[in-house]
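Heads up, one of the protein chains got dropped from this complex, but the rest are sitting where they should.
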Amino acid sequence: MLAWITGLIVLLVKLVVVLVALLLTAAYLVWAERKLLARLQVRLGPNRAGKFGLLQPIADMIKLLTKEDLVPESADRVIFLLAPAVVSVTALLMFAVVPFGTDITLFGRRVPLIISDINVALLLVFAFSSLGVYGVALGGWASNSKFALIGGIRGAAQMISYELPLGLSLVPVVMLARSFSLVDIVNAQNSYPFILVQPLAFAIFVISAMAESKRIPFDLPEAENELGAGFHTEYSGMRFGLFFLGEYVHMQVLGALVAVFFLGGWRGPWLPGPLWLFVKIIAVALVMIWIRGTLPRLRYDQLMAICWKVLVPAALINIILTGFVMLI
Amino acid sequence: MSSDRTKKTKPADHPGTLIAESIKALGSGFATTAKHLLRRPVTEQYPEQKRVLPERSRARIVLTRDPDGRERCVACYLCSAVCPVSCISMQSTGGEGGRRVAAWFRINFSRCIYCGLCEEACPTSAIQLTPDFENCRQDILEMVFEKDDLLVDHGGRDDRYCFYRHAGIATDTAGKGEHVNEQPPVDAKSNLP
Partner (left out) sequence: MSVYAILFYAIAVFILASTAIAVTRRHLVHAAVFLALSFFGSAMLFYLLGAPLLAMLEVIVYVGAIMVLFLFVIMMVEVKGKDSGVLTRGQQAAAALLGIVYVAAAVMLVRAAAAGGNAALQAAVAEPAVFGEYLFRQHWLSIEIASFLLLIALMGVLHLGRDIRRRQTGKENAS
């Protein structure tokens, strides 16, 4: 019984630490994105709230929390109110299976630095990322506005299309690691990160991951210059904040996944594991911001063509090649 | 992977060169933005760092005085008539020496669009727009400026111009252009030079 209770306490502590870290990083990722994007566009970015605008996320949060939470009159109330939660909750839950270090020993107990090591972790990530579609599609539909509906439909189509290359690109990784568990995948990269042997899978994964998180070259669901704000046009206050939070947590999760699948997870010389994972997440996020600052938005047919005519066949060929190499 | 985009425009190209070209194009894009990262931001930090506006930029309106220190405005209503948003109003009255002045003169800056048409219409160069654009109030009624708020004690642009030296003035002793040092007024109805 005592062991059970300490286990629960340890789990709760881990949950709180990870949650706080995720939310804080999300807030400061927004700041970093605005700052870096501004510099890419030869602007200054936020610099009024605190030194270098460091208090800007807090100011934004206060603003979002105190704003009125509008529900359009003709909206489908319950779905409208719940949709933003789906987006942020699924994004947060995906982090439950990401390992962020080796086991450590605390008070004579081995504590694995992961919230839950299940043997189908990779599939769990996909399950939650496919559940995230509901937030986008239903949020867009329930707003009962043309822009939001178009955004929602685009989001649904885009996200289920890109799930396919996302999944297929990871098949070679699973083949190499011989496990769905993210812990095993990280352990399999003991000697070298998988990006060295699977550069194609890496490229496909990053591209489809960016499409999954609806970031700029793929931000058709919220294309601000044609759809207002896309699926979250009608949202205000903290419900909009939840969509926003979901997007930035998703960005971190993708960074973590890229790190786990291709960059060796928390493995790295000199620094402790969690720090390495953090560094890798931030690096991936910064590259995503750089991409956002560089590339224009795709057209809808280009988006679908890239997914179905380029990424999926490339991923399939990559699987066959990997299998072939592994057999001989 | 982005070979797809160029495929439609140049169908004859070899896919290998296409891929190479598009990678080069992508690379140059990323290089450009990366270079921008190192440049100094062009942002001007407005309240701390105010740029000097060009002399002719149009903002808050003033009523100027002629070189003798008298009000230039002769209350001719031309500015009021030309104003597209009708934000100038005034009442003319006779002043000393038979010339007209404005009894009151009012500009509603909450309506003014700073088009500068009033300045162009004014025959006496009285009404002028200045580069002072930091002119806003919490209460909209405070944006209504009366003559006292508008009058300044200098000539603004063209500060040596005096309307009456050109146009003349009729007094008890003599008519227009008949005083000492005065030229006869321009006959607007003749087209002779």
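Order of writing sets the chain letters: A and B. Residues in each chain are counted from 1.
Note that in this section a residue touches a chain if its C-beta (ideal position, glycine included) is under 8 Å from a C-beta of that chain, and two chains touch if they have at least 3 such contacts.
Note that the structure is a prediction, hence the values are computed from the model and not measured.
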Among the chains included here, which ones are touched by the excluded chain in the whole complex? A
Sort through A:18, A:133 or A:249 and give me the one touching the missing partner chain. A:133
Options A:38, A:91, A:114 or A:149, residue touching the unrepresented chain: A:149
Taking the full complex into account, find the residue in A:123, A:238 or A:305 that is in contact with the omitted chain. A:123
Chain A residues that touch the omitted chain in the full complex: 76, 79, 118-120, 123-124, 126-127, 129-131, 133-134, 137-138, 140-141, 149, 152-153, 156-157, 159-160, 163, 178-180
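One rule holds for everything that comes next: only the chains that are shown with their structure count from here on.
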Suppose each chain is reduced to the average of its Cα coordinates; what separation in Å results between chain A and chain B? 52
Interface residues, chain A side, partner chain B - complex: 36, 38-44, 203, 207, 290-291, 293-295, 302, 305-306, 309-311, 314
If you look only at chain B, which of its residues touch chain A in the complex? 1-2, 4-5, 26, 29-30, 32-34, 36-37, 39-43, 45
